[in-house]
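And now, subunit A:
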Amino acid sequence: MKKILVCALLWFTVVKIQAAEITVFAAASLTDSLKEIAAGYEKTSGDKITFNFAASSTLARQIEEGAPADIFFSADEAKMDGLEKKGLIDPATRNSRLGNALVVVVAADSPLQIRSASDLTNAAVKQIALADPKAVPAGIYAQAWLTRQQLWPAIEPKVVPTENVRAALAAVESGNVEAGVVYKTDAGISKKVKVACEVPARDAPAISYPMALVKESSQPDAAKKFLNYLDSREAGDIFRKFGFTLRD
Partner candidate 1 sequence: MTLEEWQIVWFTAWVSALSTLVILPFGLALAWALARRDWPGKSIVETLVSLPLVMPPVATGLILLKLFGRRGAIGGFLHDRLNFDIIFTWRAVLLALSVMSLPLLVRSARVAFEEVNPRLEQIARTLGSGGWRVFFTITIPLAARGIVAGMILAFARALGEFGATIMVAGNIPGKTSTLSLTIFQDVQIGQDSSAFRLLGVSVVLAFVAVWFSEFLLRRKRKTK
Partner candidate 2 sequence: MSLLLKNILLPLEPFALEVDVEIRGRVTAVFGPSGAGKTSLLDLIAGLRRAQSALIQLDDRVLTDTAKGFFVPTHQRGIGYVPQDLALFPHLSVRQNLLYGRKPAGAADRLFGFDHVVEILEIQPLISRSVTELSGGEKQRVALARALLASPRLLLLDEPLASLDAPLKAKIIPYLTRIRDEFHIPMLCVTHDRSEALALADEIIVLVNGQVLQTGPVLDVFNRPASADVAAIAGVETLQAGVITNSHEGLATVKIHDTILTALAPATGAREVFVCIRGEDVILQRDAAGASSVRNRLPARVAALRPEGALVRVELDAGFPLFALVTRPACAELALREGDPVTALIKTPAIHLVPR
């Protein structure tokens, strides 16, 4: 009896030592897709994946302050550049695979017709929710798009900046703003909003989602393993399912 217990104890400890726990700091727009990918990965690898979803700007700031992240998955290159310049990520592991599109969304029961950017300047549209254009990638992309259309000065006074792109989505869902600009993938998640129009690729800035290993990672091998999995075909299928574009 004692021998069985000791063996079982040893086996559990060994398995525990073998199983790694990886923390991934990822952009809010990746919430649903990454959770599904991780669920599958955990079953096969035995590793555990923990996520911290927030605006990429917030995450970058936290990593700068020493937050215990193993992987950073940002919604724009600029945030990754910032960390690379500070020597906080491993450039060799940096990889940009995903793209996205911007859409204008309105509440599911809204009667508003917004077919193009200029419709946003209508008086009927009083407030527009964007992820904070000063910092959050989704907002920065949206501002870039509207600036290129030369509509930003007219639209800026109507902007309600939110903390991340999912908060912008929630604002539109609640009906407290008339419209919002979010990723196409976000609009796909929610039943309470509908897409009013999609920003054509030629008008939109290039949206790119880089991922990389954080140098201070305590589990570099396990993290690299997961990064490879994120680059795999299975992961790609899931990303595509949620509406991301892949540029493999």
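Per the selection procedure, all candidates are chains of the complex that A comes from, given by their letters.
Side notes on the structure shown:
Heads up, the rule we're going with is that a contact is a pair of C-beta atoms (placed from the backbone, for glycine too) under 8 Å apart; a residue touches a chain by one contact, two chains touch by 3 or more; residues count from 1.
As the structure is a prediction and not an experimental result, all values here were calculated from the model.
What touches subunit A in this complex, out of the candidates 1 or 2, is 1.
Across the complex, subunit A meets candidate 1 through its residues 55, 57-58, 61, 64, 126-127, 132, 134-135, 159-163, 171, 174-177.
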